[in-house]
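A single protein chain has been omitted; all remaining protein chains appear in their positions.
Right, chain A next:
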Amino acid sequence: MDDRDLAVSRRGVLAAGAASVAVSQVPLSRAGAADSTAKPAQQAVRLSVNGKAHDLTLDTRTTLLDTLREHLQLTGTKKGCDHGQCGACTVLVNGQRINSCLSLAVMHQGDEVTTVEGLGTPDKLHPMQHAFVEHDAYQCGYCTPGQICSAVAVLDEIRKGVPSHVTSDLTGTMQPTNIEMRERMSGNICRCGAYSNIAEAMAQVAEG
């Protein structure tokens, strides 16, 4: 084994692993189809990310997630499952949390996108970021940007009176109880299992 083999970065290994998973999901019969050589359609899109406007020309297939990570180098937002099942890609669009992996960039013409980088900075953390640190609400940290964006939006949804599956009185006022927080955060998976601390961090922010 020479030095080059040892120099393989963790990021490189992860990327190669993700690529092999993606390839294995495409049926063999479709590999190398003739139309795959046709020039893919491109489209211009203007979006504002964390208060900064960007004019981009993108392959129409580009998701909002890949736009953030690969075109704007905002790698805080993470790609977990790429199918809306894990929530690692959660960002705020016009103030609402969505899975950025299940949305095309071209669908967001003129939209305001907020990522974890836009919520706060290392010198001036958002109260939710601060609470996550204080309550040890993560272990490996991979799901954390999505958890934080989701958590910020959850408290906003409760304030606006959006009911949930566990809300007993649909016509009453919504309360940021532990059970409400747990239900509303179910679209964000944490394989390290930091859930109880995430709920405590959220409770601290909810109490102000």
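The rule is simple: a contact is a pair of C-beta atoms (placed from the backbone, for glycine too) under 8 Å apart; a residue touches a chain by one contact, two chains touch by 3 or more; residues count from 1.
The rule is simple: contacts and distances are computed from a predicted model.
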Request  = Could you tell me which of "NADH-quinone oxidoreductase subunit E", "Xanthine dehydrogenase family protein subunit M", "ABC transporter permease" or "ABC-2 type transport system ATP-binding protein" is the UniProt name of the chain missing from the displayed complex?
outcome  = "Xanthine dehydrogenase family protein subunit M"
Remark   = Among listed residues A:67, A:114, A:129 or A:150, the absent chain is touched only by A:150
Remark   = From A:49, A:106, A:119 or A:205, the answer for touching the chain not displayed is A:106
Ask   = If the missing chain were put back, which residues of chain A would it touch?
value = 25-28, 30, 35, 38, 40-41, 43, 59-61, 63, 82-84, 87, 90, 96-99, 102-104, 106-107, 109, 150, 153-154, 157, 160-165, 167, 170-171, 182-188
